[in-house]
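First the structure, in the form of structure tokens, and then the observations on it.
Here the complex is missing one protein chain, while the rest keep their positions.
Going by the order they are written in, the chains are A and B; count residues from 1 in each one.
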Amino acid sequence: MPSKDKVLEEVTRTENIDIDAVLDPAEPDGVFRDSRECAALALQSGGTSLLLSPPTPRPKKG
Amino acid sequence: MRVREVEESALDWVWTHRDRFALGDDALAADGQVNRTWKPLGELTQVCASVSRCTPPGDPLHTRVSELLDFAWQQTHRGELFPLMQSLEPFATYPLEVYAAFASAGLRHPGYEASAAVLTRTRGWRLTEQYPTRRLGVLEAERRSGIDPHGDVPQALGRTWLGGLPEPWTFERAAGYALTHVVFHLTDWGRTPRGVPEDLADYLLHWLPPWLDTCLDARMWDLSCELLAVAASLPRPPEPAVLEDAWQRVAAARAGSGAIPEEGAAQDAAGADPGPDPYDFADCYHSTLMAAFAAALATAAAARPPDVRQAARPAGQGAPG
Partner (left out) sequence: MEQSSTSALLQGTVLDLASDVVSALRSGDHARAGSTLTAGGAAEGVARAAVRVLGADTLLPSVLLRVTPDPAQLAVFKEAVAAHPPRHDAAPTVMWSHWAMTRALRRAEHPLTGPPRDEPDAEPDARWLDDAGWQFLTHQLAVLAPLALPGEECAVTRVARGRPVDVARGFVRAVRRRDWQQAAGAGRWLTLLDGVPDTLGLEAGLDFVRLMGGSDPRVALQLEAARLMPAGVLL
């Protein structure tokens, strides 16, 4: 068992720590983020018929 | 009374900005944005129909929403645009859903109803792929438009998030919007609280408080107002303290013009010193309408005769201390 003096000394040292604040904590701010939904795979892109549109014409070389 | 103030100021904003709800040329265009044309007009109409029903004829708010209903009906050329829309997009459900809002206010077009009934009888209409909540909305739109609903409400309800009584801590934004609309459809937009089955009413009375609290905390004003409308559409009211707290927070989110932003992001964008009318139409029209809707329902619910309201079971919980 530690001596009384030693206990006192350590109590003084740990007084630096604000234990009351740890024992009576304020509530943290809420964190809010909603799950998202990606459009189903292979679904037509945003109504713009991306998959169905013909390839963009390219300028012919030379 | 604070709730009445929110209703008045929200309708002030709507009245001042009514021209923004007008249908432009793009309403019938193939590449028009129906979410910016027909949807706001239908929402204006539905909210005005509900406020009109909730306020006595002598009330200035009743007069105001009656004028707004006239304005909206004029936009549809007294209903003539509905058969025209149908000829352009026969299998779209939104024209019927928008029409149903007018029909519930007594503004009807018998020719459109008759032709819509031809389409709703098809298997194709019945099998339209859509979210369960939307399905319920279409069934209700049919009923309100004098058409035989194409399916069964309890069955449609069972497929919704709310109808399945999910764990309340799984609530998120999308579930929230789904559930508020389920209640709107079940109660004909607050008209018949008894349309909410007993188990759903118990469920909602238990869990609305934490949903409201967290949506308000997240500054999701639009969904918060919808949840307040749900709270006012139940056979029994939630605890007064829950509602008082929520209404105070909604009231505090108002701009000087009466507009309520959809989300906190719009407030952040408006800066520390916003003017009286700081929000774009698209960022506040829906939440402001929902605030007026919820406030009208809440005011009417508070005025219901006591014997109807006290039919509720006592709200006690737990073992006596």
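To be clear about the criterion, a contact is a pair of C-beta atoms (placed from the backbone, for glycine too) under 8 Å apart; a residue touches a chain by one contact, two chains touch by 3 or more.
The structure presented is a predicted model; accordingly, all values stated were derived computationally and were not measured.
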| item | value |
| --- | --- |
| Touching the absent chain when the full complex is considered, from B:167, B:198 or B:273 | B:167 |
| Candidates B:77, B:126, B:159 or B:206 - the one touching the absent chain | B:206 |
| Positions on chain B where the hidden chain makes contact | 165-169, 171, 202-203, 206-207, 209-211, 213-214, 217, 241, 245, 317-321 |
| Footprint left on chain A by the chain that the document does not show | 1-2, 6-7, 10-11, 13-14, 16-20, 22-25, 27-32 |
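The rule is short, and it goes like this: only the chains that are shown with their structure count from here on.
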| item | value |
| --- | --- |
| CA centroid of chain A to CA centroid of chain B, Å | 33 |
| Footprint of chain B on chain A - complex, ascending | 30, 32, 34-35, 37 |
| Residues of chain B that touch chain A when the two form their complex | 172-174, 214, 217-218 |
